[in-house]
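Structure, as structure tokens:
Some chains omitted; the rest stay in position.
As written, the chains take the letters A, B, C and D, and residue 1 is the first residue of each chain.
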Amino acid sequence: EPQAEVLHWWTSGGEAAAVKVLMEEFEANGGTWTDMPVAGGGGDAAMTALRARVLSGNAPTAVQLKGPSIQEWYEEGALGSIQDVAEAENWDELLPEAIQYHLKCDGEYCAAPVNIHRIDWIWSNASILEDAGIEPPKTWDEFNAAAEKLQGMGILPLAHGGQAWQDATLFEAVVVGLGGPEFYRDALVDLDQDALTSETMVQVFDQMRTLRGYVDDNFSGRDWNLATAMVINGEAAFQIMGDWAKGEFIAAGKEPGEDFYCSSPSRGAYLYNVDSFAFFNVDGDDRQAGQQLLAKLTMGKNFQKVFNLNKGSIPARLDVSMDEFEFCGRQSNAELGDAIENGSLLPSYAHGMALRGAQAGAVTDVVTAHFNSDMSSEDAVAQLSQAVAASQ
Amino acid sequence: MTDLSMNDHQLDERANRNRLMKRIALRLGLYTLLILFALYYLMPLFVMVVTSLKSLDEIRTGSLLSLPREIDFSSWGKAWSGACTGIQCNGLQPYFWNSVLLSIPAVAISTLLGAINGYVLAQWRFKGSNILFALMLFGCFIPFQVVLLPMAITLGALKIAGTIPGLMLVHIVYGIGFTTLFFRNFYVTIPQELVKAAKVDGAGFFRIFFSIFLPVSPPIIVVTVIWQFTQIWNDFLFGVSFSQAGTQPITVALNNIVNATTGVKEYNVDMAAAIIAALPTLLVYVVAGKYFIRGLTAGSVKG
Amino acid sequence: MSNAMKKEMATPQTAKNILAIENLDKSFGSVKILKDINVAIEPGDFLVLVGPSGCGKSTLLNCIAGLESSTNGDIRIGGRSMTGVSPKDRDIAMVFQSYALYPTMTVGKNITFGMKVRGVAEQEQQRKLDEVAKLLQIDHLLNRKPSQLSGGQRQRVAMGRALVRDPQLFLFDEPLSNLDAKLRVEMRTEIKRLHQTLGASIVYVTHDQIEAMTLATKIVVMKDGVIQQAGTPNEIYNQPANMFVADFMGSPSMNLIPASAEKQGDATKISITRPDMEDIVLDFDREIEGLKSGKKSVILGLRPENITDSTNQHITKGQIADCRVDVVEPAGSDTFVVTNLAGKQVTARLNADATIIAGETASFAFDLSKASVFEPETGARIA
Amino acid sequence: MTDWLEKHVPKLVLAPSLIAIFVFVYGFIGWTAYVSFTKSRLLPKYDLVGPIQYEKLAASPRWEVALTNLAIFGILFILFATVIGLILAIMLDQKIRTEGPLRTIYLYPMALSFIVTGTAWKWILNPGLGIESVFRDMGFENFTFDWLVNPDLAIYTVVIAGVWQSSGFVMALFLAGLRSVDGEIIRAAMVDGISTPRIYMSIIIPSMAPIFLSSFIVLSHLAIKSFDLVIALTGGGPGYATDLPATYMYAMAFSRGDIGQAASSATVMMMIVTAIIVPYLYSELRPRHD
């Protein structure tokens, strides 16, 4: 009988409800689901636990993992294959190519995706924008113009939480918005030194400095949801945050497209964060059977839909009907399609999709140091290139 | 009596009054300061309690430090048995018992080990015993992050990874240093003649320990138990690393409630959960705090 | 130490010895604490070890009890060598300075604990407890905890714990030193009586010489881990082997006065020089070792009770001298008077009703019949 | 055989604990030191590559910040916790009627883990939510208390919270110490004509040197181990302005997947610990005549 012990960090009410669907399906198929939630630090705590589990030879059957860390774990010899399920279910057809890349280890599937988060969203308070006569910004120039105007009116333009990962989230949105998809890929996926030291990168840091001017003094250490609450309460106009912020708006009784808007500064590009389950090498038929079943159900249409309705993201497989999704979800899905076609579907560096931990960490160290001090853009660029070189 | 001595008397009186006034002023200042400090210490607890009693709406809109407009206990119930700590939404309750199951034996065993180690190191010294004690003490100071990975490998090799006994082992091992320190410093104040008398009486090592030393140890046992219980109950790092589904201690669950990354935050529930998780240790401090100082005076402080 | 005595101590190995210690050495690390100790006692003996603090008395006792292992030499109890025998198998009982009562047990339990450990039958325990409790008059205290007892009561309980054992040898380590003066005197008599009643063999450590004198049948005086003298109380008191023993035993202690001895024909004269007064010249009726003729610096040892006021009727003529009185200490039963001879304080013991005033001059009688004379350099007794 | 057993019981009894300590403390330190010379990333690897991790560490500005912070935090934390603990102890020693409850209030932070209190502190110290806003609401428009969000000052807020948590314990230590000072000494000083403050300053406090030492050791090990405190309060931010060696090490090992680097920082930490603890152990345990 299939067994699954699942390590994840979806512990808030909405998230829990979302994964619960999977558990119910899993148990309906005769499996036993053992829940192993570890929240905290955006998965840091879970990763700590995972490492201890793997080292003690007691790996969980499935783990919420994403991006390059899947490959990293595979290289450590810890991951198993679910190629059989993937072939049987024809995953190659159902998933965008860019995303398949993250899930495959040496050409075989070793992880199953659950969703696609869009990172580069600008959330805005509809009534403020209407009062100021501003459209939701679509480029950084528009954003700057809008922010100037709002500032003139005594309204705080940008709600931001000063935590390293939030700084990074801002940063990558600026990189893709100013530099375009190619530049983004060179700079933050390939860590190309030319790109990192280019004039564009200097402009990126300039824009970061500009954004810093739109943020209140007390942003430091603020949780993202408190920043969202500022937008909801009309204390600030914008927040740049992944689509989970939507959940806060909805929980506060706001209607997407009416009470608040979602727009992207990325000019057609799309920064994604795909959560997935990776499957570790485990002993015992029951647990291996559990992995197969879990992989299959994860990619199931129903789960993909229900999970993402709850979570604010959109399904990873492309053939799920978006009818039940709200405005921003549908917009996200539509722009995803465009991005796939333009080849501007890009992995989020801030959320660990583009780089390995050490490299991403090195970039973030510089970004956050710059944002939280009066470092010049040139210095930041120099430090960035140095830190990246050192981390390789 | 003569006039002169009357004067003396009046002078005495006035001096007395002045002294009294000065004393009262001093006392007043003293109490004021003490209360100010008390406020500093109570502030976080105040914030937590107040927040736990507010509704979510009020938290979103109001000042965090203001008193609740309406007292609402529902978040306490939710934290205990309804908050989501993962897929299950059973609150802290199941994890609470894990922690109880873990900490009581771990505290008992590490205290007993500390007692017997302290007994040896204080009363049965042998060549090199001081160096061994120093080596044990050094174990108190190792940062726990450092040992996570090798400990995981070791627990795996011992086949107790992810089990409560495994977690207990970790806590016991890293508690030994402190418990031994407490007991040793307590037992060195007991005259060696007691052991000698018992030896002549025919009692052996264990007999002396159980019949004579253990019965005099309550003060230091209190100190040790408080210390160990606080450490073990509050531990998160070991708890999260060396547990698996079903054996996670309460701190991990609390963390899951409080630190959800991309979900909606329910601060009132968070705070209620935090207080519930801290209740046992708080209780221990309130009930046994008196004995804590007494125990420290009795042994672990060298004056 | 005289040669004769040395010999006696060196061959103690006779069947009747209950305790025999031969050539015992004991070191802690590199520090030698006990050096070549030889002691033997017979059944019923009451051996008292005296000496200043830190001289190794407790260490010696612990060696006998097996609580410390000796570095060298042999200890025999009841004729059996004790090497490697653990304390509990040595058939000894011990009473400690701090009493070492088990703090959490009642008096009764304290006393019976040893028997319980050894598995003595419940009934037998009770019987012995009753017996000992009656003997020591602590029957009404049996249910109290040690903390609820007075010092003297604790002391009794500690003795009770030893007595129920009925061992071959009792060891006492300064059992009275934690008591106040009055109680100490009482308990001293009690111990003496117990010894006389039970006829037990006892080794007893103290640094109180009065205790030593009153209790012992045999005294061993130690200093820095070396035996200075062993003998009966009388020998030790009246013929101290050296100045250390002379000074140590007796309270107030023996006056040790620098003097010079001179052979004048058959007679020996001892004279004490004083800067401000005329010399005191005293007749001495014994031979002084090494003084064949001429003059010699010596130390004259005179006990306070041998310097009395001149109205004392024992005194032979010519032994009376005037001295200035420094301090007068009436002690009720006696009056002690301190004067200054040859730069040293000298104490005299006078009658309680002696009327003498500090600062004035009084005449004292010197009784040299019990005086000792010491060699100034070595401190050894020469007469 | 039984004799042998009897003689060696104490050692045998100590053995399990000792073995455990040797494996779980010294073995692990050794393991960590070894791994610090490898290129281990996600999981430990055992091929030695020389001191490159230390070179990287030396070049890392973040590590530099962490060390500087440890110095600032360590010194201030120890200083304030000691001073406040001492002051509280002295005040409580003045025959205070409500000593019991007050003592419990001062002591209770020890009972709470920072997972619990971190959020509350974050709010209190946050200028927009906590003390600053409360005071401004009360009409003190210019009241500013924004250390938490100032990269140069944020580390001091960590000190505030750290002191809050630990000073009660120090208070307990000192109170216990005060309670065991020989009453006759104080009486002697009073008769000697010395005023109460002077008695504390010149006689009692100097005589509590061993307690200063004990609390220094306890506090310094807390300072070096400080982790929860930073994570809960600032998350190391703003930027990495409040990073400490322990958080650096943790970040490297568990979020960055750079175990080699983590091991090297851990080794440096252990060396700092050793430098502080060994002299203490030496002084504590050298043979004394008592």
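The rule is simple: contacts are C-beta pairs under 8 Å (C-beta built on N, C-alpha and C of every residue); 3 or more make two chains touch, one makes a residue touch a chain.
This one's a predicted model, so the numbers in the text were calculated from it and none came from an experiment.
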Subunit counts for the entire complex, keyed to the drawn labels, are A x1, B x1, C x2, D x1
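One rule holds in what follows: only the chains that are shown with their structure count from here on.
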Sort the other chains by how far their Cα centres are from that of subunit A and give me the top one. C
Among the chain pairs here, which one is joined by the most contacts? B-D
Approximately how many whole Å separate the CA-defined centres of subunit C and subunit D? 56
Provide the C-alpha centroid distance between subunit B and subunit D, rounded to the nearest whole angstrom. 15
Which subunit A residues touch at least two other chains? 41, 48, 51, 54-55
Which residues of subunit C are in contact with two or more other chains? 86
Report the topology of the inter-chain touch graph, choosing from line, ring, star, complete and other. other
Subunit A partner contacts - residues on subunit B that touch it in the complex: 60-61, 84-89, 148-149, 151-153, 155-156, 161-162, 237, 240-246, 248, 252, 255-266
Touching residues on subunit C, where the partner in the complex is subunit B: 62, 65, 67, 86-88, 92-94, 96-98, 100, 102-105, 113-114, 117-118, 161, 165, 173
Of all residues in subunit C, those that touch subunit D in their complex: 84, 86
